[in-house]
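A protein chain is absent from this complex, but the other protein chains hold their places.
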Amino acid sequence: MILHTISAVPGDSCIQQCLQVLAQGDALLLLGDGVYAGMQGTLTDVPCPIYALAEDLSLTGIKARLDNSIQTISMGEFVALTVKAQSQVAWY
Amino acid sequence: MSLRYGLVVLAAPTRLGNRRAYQFAQALLDEGHSIGRVFFYDDGASTGLSAVVTPQDEHNSVDQWADFGKRHNIELVVCIASALKRGVLDETEAKRYDKNQATLHPGFQIGGLGLLVDAAAHCDRLITFGP
Partner (left out) sequence: MAEPKKTSVLILSRQCPYDGTLAQSAVDFSLAAAAFEQPVSLLLLGNGVLQLLNGQDTQGSSQKNIGKRLSSLPLYGIEKVYVDATSMARYDLQAEDLLLPVEILSDASLTALFSDHDHVVSF
């Protein structure tokens, strides 16, 4: 399982590139400006669980607009994801 | 399971990625893992700049990292090539290049890419925080 972390805004080509590489069974974490991609209907056809960092959801004000499929996580849970994953890839 | 982590920080101290890296580092220790080294590379090297002053109501990434490194005895390495370009010089480099003072915050050390390679070789996880 690979943990992909996205900190770029929707529309940035790196999200598309991340999706090229993403495999079923991987995990996707939205953080920083990447949480904007968590807004309802923005990310579609993602073959793995999607998470968003709680602190960035609060900062950006998109908490209420978060797509239902996305799970809010804390820093501690972010750490847990990196333990589970074999490696992390930063997309920005 | 306690793992050994290497962190690669490419984000300048004014970027959110730098702050998230710091919080991640704290969370790693809270969760019982260890940090082999934090390697500040490319724009991340500016994190070692000692003269950074931030308004009272904003966080000072430089001081926070330095404090964290000291409290937990964690190596904070600023990549030499990235550092020089960004005006982050220790005493040795300041003398070598005839600059009137060192600008490296004492909580950090200057090092080469070999230390990043070493982190890759000896850490269970290598986590990158981009700009």
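Observations, loosely collected:
Lettered A and B in written order, each chain numbered from 1.
Keep in mind that, in the parts below, contacts are C-beta pairs under 8 Å (C-beta built on N, C-alpha and C of every residue); 3 or more make two chains touch, one makes a residue touch a chain.
All figures in this text were calculated on a predicted structure; none of them were measured in a lab.
Looking at the complete complex, one finds that the omitted chain is in touch with A, B. Only one of the listed residues, B:Y22, B:Y41 or B:W65, touches the absent chain: B:Y41. Looking at B:T47, B:Q64 or B:S82, the residue that reaches the missing chain in the full complex is B:S82.
Residue A:Y92 is the one among A:Y51, A:F78 or A:Y92 that touches the chain not shown. Along chain B, the points of touch with the absent chain fall at residues 8, 10, 41-43, 81-82, 85, 112-114, 116-118, 120-123, 125-126, 128, 130-131.
Although one chain is not drawn, its touching partners on chain A can still be listed: residues 2, 13-14, 17, 20-23, 86-92.
Quick note on the criterion: only the chains that are shown with their structure count from here on.
If you check the complex, the residues on chain B that touch chain A are 1, 3, 5, 16-17, 20, 23-24, 26-28, 30-31, 33, 125-131. Only residues 7, 31-33, 53, 55-56, 74-76, 78-80, 82-83, 85, 87-92 of chain A touch chain B when the two sit together in their complex.
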